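Read through the structure below, which is laid out as structure tokens, and then see the notes.
A single protein chain has been omitted from the complex, and every remaining protein chain is retained in its original position.
The first chain written gets the first letter, and so on, giving A, B and C; residue counts start at 1 in each chain.
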Amino acid sequence: MSQPPRPISSAISQSTAERIEIHGLDLTTDLIGVVGLGDMAFLELKGRLPKPGESVVINALLVALVEHGLTPSALAARLTLLGAPEALQAAVAAGLLGLGEVFVGSIEGAAHMLQDGLESGDRDIPGIARRIVEEHRVRRALLPGLGHPVHREADPRTQRLFAVAQVNGVAGRHVDLMRAIGVEAEAALGRALPVNVTGAIGAVASDLQIPWRICRGLGVMARAVGLAGHLLEEMEHPIAGELWRRVERESADSQADQLKEDLA
Amino acid sequence: MSQPPRPISSAISQSTAERIEIHGLDLTTDLIGVVGLGDMAFLELKGRLPKPGESVVINALLVALVEHGLTPSALAARLTLLGAPEALQAAVAAGLLGLGEVFVGSIEGAAHMLQDGLESGDRDIPGIARRIVEEHRVRRALLPGLGHPVHREADPRTQRLFAVAQVNGVAGRHVDLMRAIGVEAEAALGRALPVNVTGAIGAVASDLQIPWRICRGLGVMARAVGLAGHLLEEMEHPIAGELWRRVERESADSQADQLKEDLA
Amino acid sequence: MSQPPRPISSAISQSTAERIEIHGLDLTTDLIGVVGLGDMAFLELKGRLPKPGESVVINALLVALVEHGLTPSALAARLTLLGAPEALQAAVAAGLLGLGEVFVGSIEGAAHMLQDGLESGDRDIPGIARRIVEEHRVRRALLPGLGHPVHREADPRTQRLFAVAQVNGVAGRHVDLMRAIGVEAEAALGRALPVNVTGAIGAVASDLQIPWRICRGLGVMARAVGLAGHLLEEMEHPIAGELWRRVERESADSQADQLKEDLA
Partner (left out) sequence: MSQPPRPISSAISQSTAERIEIHGLDLTTDLIGVVGLGDMAFLELKGRLPKPGESVVINALLVALVEHGLTPSALAARLTLLGAPEALQAAVAAGLLGLGEVFVGSIEGAAHMLQDGLESGDRDIPGIARRIVEEHRVRRALLPGLGHPVHREADPRTQRLFAVAQVNGVAGRHVDLMRAIGVEAEAALGRALPVNVTGAIGAVASDLQIPWRICRGLGVMARAVGLAGHLLEEMEHPIAGELWRRVERESADSQADQLKEDLA
């Protein structure tokens, strides 16, 4: 009476000796040399190629996330390469592992908030925004996608992403809601709280109808590109060894100081 | 008398409250909405944006690597998500960790062979090819970038990548050498041994003057995109749990059979 | 007016050319050949070596978690080795990445619940248990550490771990509370809901005063040991390649069937 096993299959790709298909498109003739890497990201997440405007927008989202200097993620990748130069893939992976709740996770948080907020079909954007801000205030929860430690007044990337989405016919109700939440939050908290880059990406991705559960993936894709750049620089102008030596010396000195204090 | 510490810095990016620069370009005005993700990969690896032909070619290389169905890498990512749905980045990372010597590593191997072969400035391509094939024969080492278990006669992706590189003015001496090595190897071994997709990518990447040490990174960047697609499908049509159940049942049955045999 | 940077140091270990110290103990004379790996885990988490009874208990917790057959985690590790045999560390890491909320995370969940429950100093264990069960019922949240898909009536490992903790003088109020929660939950839900192995581990670890935030680490340490065993078996009797081939074939067949149906 045991049930038949469910089939194990993927609808993404199929291949024979002659032909590799991805979502029904021939890799060799329809994709290689025809579309860009950002379009492939769209194809993987939506099951179809982007229209021209959508292509500009998905690429803009990804481009915004590629690089942000010597982040903890880039440092972890470089330190990993120091010990395992044979496995570049492992160094990239180590860098990606830090793209969690604190950094890239806020894209997911913003998209989740926006997609839930509009799920009911309610069209009163300011009302929805007020309710969301109030709910977060009651739960003492941070509103995802708002505020930035450096870009306190306005994040230039946000303006740019919203403009690109607007011009290309993608900006819609999720972008509207994100902006409205920013306005309500500033009113409620009495201080500037601009939509930051992860909020903008979460909003625009939602208007591309990318499910919030995969939005963290946008950051992961993009940072994989940036991390490869950091690892190449690390091979040519290494800093991880120097970083390690300094930390070891400082820790040893600090322990010695502590010991002197303890003995004094 | 201790030396001053060497500076810890990166030339890739710098940012202030107003401006984020990547290799001297303004992220907001020069990159977002202007270039695609594949161009960012070029910028990270070369320190400058690609010319139009180079842009087509780098994107072609990356697009060729994004997706190849239910690979071991995609399965590892899906199985990881089953246990840690809170950390999408970890599931992508798990998938990337298998992009080592056996799969994506052969891009690095091919690029290494080609870049070393042409380093001396010797311009006798057939002679260099003969020497490389002979050296590998003596060491009983596999020639990277040749042959394929499925595409035995010719890999359609190779033809396409070489054509795209040709048309866009990128194909040069590394592509010539890769082809020559294929010809020599077929002569020496007496069987069809076409340049496979990783050989083609290694050759074209070398003609873009991407250092061989970072060539594995092309596969890592591209597969990060593909793995996000697999993880989205896994969320919507999961297979990892079924795969696990079947393996457990088969292993239990196999152990029971073994026990019966042992007792018989 | 900028603040001086905070020191970067670790109190865990210091070393000179003559001596490596870990929490004040000499690695060479006090630890190597003197204590076991489980005691080192205790030392890392508590800053001191365990007393004899504590040593038995911490080892029991870790031993219980080392191995559980062909889990998704073991499969991910084996599939990773297939592509990257040069990087054993990456295959183990891939296996560990799946030890998240669903599997090992419930140790953390149970420990969190128990440590929060007893924080106030309230000594009415049955009352605390009732309140916790009720709170979870209202939030429709799963109680961590209870129930098991296979061991429906009682988990033999739980009985054993509680007995080992009892005999060695470690079992205390967290174990009492875990048991009481089990009793209350069975009464409230009207079905057997035994404390499972992760509940037992969370409770005993809490009675060892290991902070809940690091309890997931017990599973990670232990599974690193078990994954090495799986990877050795994979080298000698590989299964990952066969698993991959079967999945690919089944997916191809399933797509062909689908195509026939679509055409019919």
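Everything that follows uses one rule, which is that a contact is a pair of C-beta atoms (placed from the backbone, for glycine too) under 8 Å apart; a residue touches a chain by one contact, two chains touch by 3 or more.
None of the values given here were measured: they were computed from a predicted structure.
Screening B:I22, B:A60 or B:A84 for touch with the missing chain picks out B:A84.
Within the complete assembly, C:G33 is the residue of C:G33, C:P52 or C:G121 that touches the hidden chain.
Among C:I22, C:L143 or C:V175, only C:I22 touches the chain that is left out of the view.
Touch with the chain omitted from the figure is made, among C:G100, C:G117 or C:G147, by C:G100. Contact between subunit B and the absent chain runs through residues 7-11, 14, 84, 86-87, 89-90, 93, 97, 247, 250-252, 254-255.
Residue positions on subunit A in contact with the hidden chain: 69-73, 75-76, 79-87, 90-91, 93-94, 97-105, 240, 243-244, 247-248, 251, in rising order. The omitted chain makes contact with subunit C at the following residues, 5-6, 8-15, 17-20, 22, 27-29, 31-33, 35-41, 43-45, 55-56, 59-60, 62-64, 66-70, 74, 87-90, 92-94, 96-100, 104, 108, 150-152, 156-157, 159-161, 163-164, 211, 213-214, 216-222, 224-226, 228-233, 235, 237, 239, 242-243, 245-246.
As a convention for this text, only the chains that are shown with their structure count from here on.
Using CA-based centroids throughout, the chain positioned farthest away from subunit C is B.
For the pair subunit A and subunit B, the distance between C-alpha centroids works out to 22 Å. Subunit C has its Cα centroid 35 Å from the Cα centroid of subunit B. The mean-CA centres of subunit A and subunit C are about 29 angstrom from one another, to the nearest whole unit.
Across the assembly, subunit C contributes 84, 86-87, 90, 93, 97, 247, 251 as residues in contact with two or more other chains.
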